[in-house]
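Data first, discussion second: the structure below is written as structure tokens.
All protein chains but one are shown at their positions in the complex.
Naming follows writing order (A and B), and every chain is counted from residue 1.
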Amino acid sequence: MAVDEQLKIEMGKQGVIVTSLQELYNWGRRNSVWPMQFGLACCAIEMIATTMARYDMARFGAEVFRPSPRQADMMIISGTVTKKMAPQVVRLYNQMGEPKYVIAMGACAISGGPFKQGYNVLKGIDRYIPVDVHIPGCPPRPEALLQAFITLQKKIDGQVLTGEGRPRHLDAEAQSIFPVPEQGEHDLEPTSNKGLWTVPTIIR
Amino acid sequence: MKTVEEIKAAIEAAVPGAGVEVVTNPGPAAEHSLRIGQKHAVKVAEFLRDDSELALDFLSNLTAVDWPDKEITEKVKVTREVQKPVEGGEPGQVQTVTETVEETRKRVEPGYLETVYHLYSIAKKHGPVVLRMRTGNRTDDVSMPSFTSVWRSAEFQEREAFDLYGIVYTGHPDLRRILMWDEFKDHPMRKDYVEPDDYEYEPTAHDHVLERAKQHLSMEQPVAGGAE
Partner (left out) sequence: MSATMESALKARMARQEGWNRPPHVEPEGEGELLELSMGPHHPSTHGVFRMDVSLDGERVIRLKPVFGYLHRNHEKIAEGTSYLASMPYTDRLDYFCSLTNNWAYALAVEKLAGQEVPERAEYLRVILAELTRIQNHASTIGFLLQEMGASGTPLMYAFREREKIMDLFESLTGSRLMCNYMRFGGCRVDASAAWLDQAHKVVATIPEFIDEFERFLRSNEILMARTQGMGVIKPELAVNAGLSGPMLRCTGVGYDIRKVDSYGIYDRFQFRVPVGDHGDIYDRYMVRMLEMRESVSILNQALKDIPGGPVMDPKAKIRNFRPKPGEAYGRIEAPKGELGFYLISDGGPNPYRYRVRPPSLINLTILEDMCLGHNVADVVLIFGSVDIVLGEVDR
């Protein structure tokens, strides 16, 4: 911003804090991201382990697991999303208030993982809702979840509050509710949200 | 514990007309099983549970197996009568000779669905006794009696077999789909089930998944690289 970084540090040593509103706002948001208490499969166990004494997610201000989507800021998709569960996941995401973030934890949440060939397994939750951070691993270690969380904090820190790239919750036009897929006779309908997810280009 | 033959004899003595057959298991486990007919199945089950010597009070495992129609090619020796001219005889003189030739024949063995039950006895601490029961075919005659009234543990497992294989258990108190959603139409564990095609994006595809991913890609873009 306008204040020189070096000068800020120097003034901090003298007991004067200089900041911008954007920095203060993002600082507050990044240190109080409350996850939703929402375990899907195996990765949920590692998620619980992350909140326990040894890995202690409370250090990052994210220990308050909220059972209600209305009170949560972040959804950790911790495990395989099946086609039976996918509509509920999208619905829960829609019920969360902005600002909201999604961490896709583990191979299954990213792409179906080892269970990709299953008829009831969704091949990646990003077909229906936008994902901020992907963590690979089956399951990812608690450290990996912490890393993902730090990545998310960096992302929040870098958000500019005005202009074109402003975050969704400050943009009245931005889409924050996504269509819920229906359970059809053979498969989910539609099989992916075409406006959100397109087939990535494969480079072999 | 009694051998399968002894159990078969005991069932036949207690429930006449039960139609029990011994199915041998050729593998090293040698757990031979008993196939029972549908007609008296519940009576047989009650006998096995309540008989003081067998006391098979614990239905541990209930599962279905799909045996699709099998086309069997086999060589059959056929004996037939052929008219042949007599060697060294007058022209036009024939005699009837029987000869044996090998013929390749194809026949279709009709498929069926089968339920397999593993029974143990908790009172006597023995087991397992393996029971089997078949349906008539795989399309319209797919029902068999439910064992839920005899062993409660059959309740969810029969629902699962109904969901994934489409076996209708008559007499089940609550026969609904258990794992898939209610609107779902197929029976996915059957061998001829075709799964929904959502292989648009397969970064590490191989085998049949790669084939399907290629089909998708050929519609949108040429596949670079190929099978690697």
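A few points about this structure:
Just so we're on the same page, a contact is a pair of C-beta atoms (placed from the backbone, for glycine too) under 8 Å apart; a residue touches a chain by one contact, two chains touch by 3 or more.
For clarity, every value in this text was computed on a predicted model and none was experimentally measured.
Annotation: of B:A14, B:I178 or B:L210, B:I178 touches the absent chain (contact as defined above).
Interface note: of A:G28, A:P67, A:G97 or A:P190, the residue touching the hidden chain in the full complex is A:P67.
Of the candidate positions A:M52, A:I177 or A:V199, contact with the hidden chain is made by A:M52. In the full complex, subunit B touches the omitted chain through residues 25-29, 31, 49-50, 52, 55, 57-61, 63, 65, 116, 118, 122-123, 125, 128, 130, 149, 151-153, 155-157, 173-174, 177-181, 188-189.
Although one chain is not drawn, its touching partners on subunit A can still be listed: residues 37-42, 44-46, 48-49, 52-54, 67, 79-80, 82, 84-85, 88, 92, 114-115, 117-121, 138-139, 141.
The criterion applied here is as follows: only the chains that are shown with their structure count from here on.
If you check the complex, the residues on subunit B that touch subunit A are 179-181, 183-186, 188, 193, 195-196, 198-201, 203, 209, 216-217, 220-221, 223-226, 228. By the touch criterion given at the top, residues 83-84, 111, 116-117, 119-120, 123-124, 183-187, 191-192, 199-204 of subunit A touch subunit B in their complex.
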